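Each remark here refers to the structure printed beneath this line.
Entry: chain A
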Amino acid sequence: MARVIAGSECWPFTGGASEFEVEGATVRDLIASLDARFPGLGAFVDKRMAFAIDGEIHQDAWFSPIRPDSEVCLIPKIGGG
Partner candidate 1 sequence: MSETLDKPAAKAPLTIVGTRPIRPDGADKVTGRAAFGADFHMPGQLVGRVLRSPHAHARIVSIDTSKAKALPGVKAIVTAADFPDLASEMVEGSEASSDIRDLSLNVMARHKVLYHGHAVAAVAAVSGDIAEEALARIKVTYEVLPHVTDVEEAMAPGAPLLHDHLFTEGLEARPAQASNIARKHRFVRGDLAEGFAAADVVVERRYDTKATHQGYIEPHACVAAWGEDGRCDVWCSSQGQFTIRSYCAKVLGLETSDIRVTPAEIGGGFGGKTTVYLEPLALALSRASGHPVKMVMSREEVFRATGPTSGGVIEVKLGAKKDGTIVAAEVELKFQAGAFPGSPVGTAAMTALACYDIPNFSIVGWDVVTNTPKTAAYRAPGAPISAFGVESAVDELAQKLGLDAIAIREKNAVRDGTKASYGPTFQNIAYVDTLKVIKDSAHWNTPLGPNQGRGFAVGFWFNVGGESTAAVHIGEDGSAVVVTGNPDIGGSRASMAMMAAETLGLPIEKVRPMIADTNAIGYSMLTGGSRVTFATGMAVVQAAEKVVADLRGRAAKLWDVAADQVVWQGGQAVCLDPAKADKKPLTIEALAAQSARTGGPISAQAAINAQGPGPGFAAHLCDVEVDPETGVVSVLRYTASQDVGKAIHPSYVEGQVQGGVAQGVGWALNEEYVFDADGRMENAGFLDYRMPVASDLPMLDAILVETAPNPRHPFGAKGVGEVPIVPPLAAVANAVSAAIGVRMPNLPLSPPKVLAALDAKAG
Partner candidate 2 sequence: MSKIHVTTTVNGDSAEFLAGPGVTLMDALRDELGLTGTKEGCGSGDCGACSVIVDGRIVCSCLMLAPEAEGRRIETIEGLAQGGQLHPLQQKFLEHAALQCGFCTPGILMASKALLDANPDPTETEARYWLAGNLCRCTGYDKIIRAVMDAAAELRQERVA
């Protein structure tokens, strides 16, 4: 199970939980697992958040792979100048 770290944006959905483990071999699977566990969180992170998988930022990337021991950090999507 991947270890998910969720910032304050996600807390309204997680009831304040900031670290938890969920299943998911890809970002899309993970989104589904998140939504199953915390209804509404899936759609929220899909639209608003990026996925830092083992330190590497993935944005809008459903099929990016996640290993069973991966750390997945949910962070706001990044723009730039």
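Keep this in mind: a residue touches a chain if its C-beta (ideal position, glycine included) is under 8 Å from a C-beta of that chain, and two chains touch if they have at least 3 such contacts; residues count from 1.
Picked so that all candidates are chains of the complex that A comes from, given by their letters.
Just so it is clear, the model here is predicted, and its values are computed rather than measured.
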Query raised in the report: Looking at this complex, which candidate touches chain A: 1 or 2?
Result: 1
Requested in this report: Would you pull the chain A residues touching candidate 1 in the complex into a rising list?
Outcome: 5, 7-9, 47, 52, 54-61, 64, 71, 73-81
